[in-house]
Structure formats: structure tokens, C-alpha cells
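This is the structure I have questions about; it appears just below.
Shown here is a partial selection of chains from the complex, left in place.
Should a chain be cited, it is by its letter among A and B, assigned in written order, with residues numbered from 1 in that chain.
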Amino acid sequence: MKPLTETKPRIAIQREDFSIAAEVEALLRGRHDLGAVVTFTGLCRDEGGRLEALELEHYPGMAEAEIARVAAEASARWSLAGVTVIHRYGEIRPGENIVLVVTAAEHRRAAFEAAEFLMDFLKTRAPFWKRERLSGGAFGEWVAAKEEDDTAAARWCKG
Amino acid sequence: MSRLKLMYFSWVRERIGRAEEEIEVPAEVATVADLVRWLKGRGEEYAHAFESEGIVRAAVDRVHARPDAPIAQAREVAFFPPMTGG
């Protein structure tokens, strides 16, 4: 078997929304050797009506660099044809997209595992911070990091 | 003395009261942990930002760094709470 040609990961940190369809199409364009594409979309929840919006702050420059490091790690672990990560910042309202991960591979296991891995590490390594804006407009708390996210990331590190 | 760009994010930024600053750091401040200790001596706002030991994370030149990471060659050091993106 020929090894899979992997295209350079596409990483974008942007204020604007993204299109899942356009990103999947871009990864697949002109290729007939891929059997599996997984997408993960993370959205803003209204937390039972309590939340009016999230404000996402990030560290420009480091955000791109850190996601690129995580994507390179995924490419080293799994046979992937392509990886796309888009992370938004700024004001994001309930029902709106926050993050998109797309992985394309020959087989489904690699695509699924790499997408989960990317999300677990984005959560714990990508320099983004969420603050709640409550219904009525008042600023709420900075969202606290979850221990379960550290646990999720740690399960990929064995030995 | 060496000149360093410091950046602060999220509630670390709010407690210190600015997003970034350029400072002269004495040569004996060798690691991230040294830098935190030295900053805490500079004023209330720093003491407040770094009050809970081990909560605030650091990046040296845009790479995550542990407290014992050296900063002698660094141009930019950032401090921030645990990340909550994704």
C-alpha cells in the first residue's frame, strides 16, 4: 500500500463563523483514497437560559502555534490525510459555533481517535479563556477549567 | 538585567490591571518560578494575581513552560489561568 499523502494541517483562529461543509470539501477535494471523515463541532450552550453569551479571549500567535503542535502530534500518532482546526474568539452566543475539528483518513478508527485526541488537547493546551455574560448583560465568572478535561487528555499518555 | 515582554490573560490580566508590559529583569531571576517570586514583590496587584500557588500557568516564547523553565534567553513570557477553550 502506498502511504497516505498528508496535506498540511489547516489551522485558523478567527472571529467569524465557519462552514463544516466547506471545510470537509476542502479536505476531500481531488482525493479518491479516503474512506472516513470525522467532524467535531463545539457549540455555545445557554446553560438553561442563564447565559447570554460567552466572551472568548485568546493569546494571538501562541494559539496558532500550540494548535499546530497538537495537530503535528496527531499526525505522528495516526495515519491521516488531513486535519483542520478552526477556533473562534470574541463574543459567541448560545447555539453558535465555537470550535471545529475535521480529520480525514483511510479508515474510521484513525479519523475518530485523532478527532477526539485533538479536542482533548485543545481543551487543556490551547490558550483560550471563556468568560460568561449572563442574561441581563452582567459579566459572570471566568469559566473554570474542568478536572475531567485533564483526565480526558491524560488518557492519551501511556508509558 | 535583561529586557522582557510580559503578557497576561483572563483574570491574571484583570488582577494585574494590564495586558502586557516591558520590564527589566535582574540577572538572578533565572526561571519562571523566580520571575513569579520577583513579580510578587513588585506590588499588591502581582501578589493578588499569583496568590494561589501553582494555579497560574506560564508560556515562554509562546510554548507552555513549567516553573523550573529557564528564562535567560526568553523575549516573551505570558501568565494565565488554566485554559478553557474548545
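Keep in mind that, in the parts below, contacts are C-beta pairs under 8 Å (C-beta built on N, C-alpha and C of every residue); 3 or more make two chains touch, one makes a residue touch a chain.
What you see is a predicted model; the values in this text were computed from it and never measured.
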Given that a single representative per chain kind is drawn, write out the copy numbers for the whole assembly using the chain labels.
A x2, B x2
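Simple rule for what comes next: only the chains that are shown with their structure count from here on.
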Just give me the whole-number Å value for how far the CA centre of chain A lies from that of chain B.
27
Residues on chain A engaged by chain B in the complex (per definition of touch)
42, 56-59, 61-62, 65-66, 87, 98-99, 119, 122-131, 142-145, 149
Contact set on chain B toward chain A in their complex:
7, 9-11, 59, 62-64, 78, 80-86
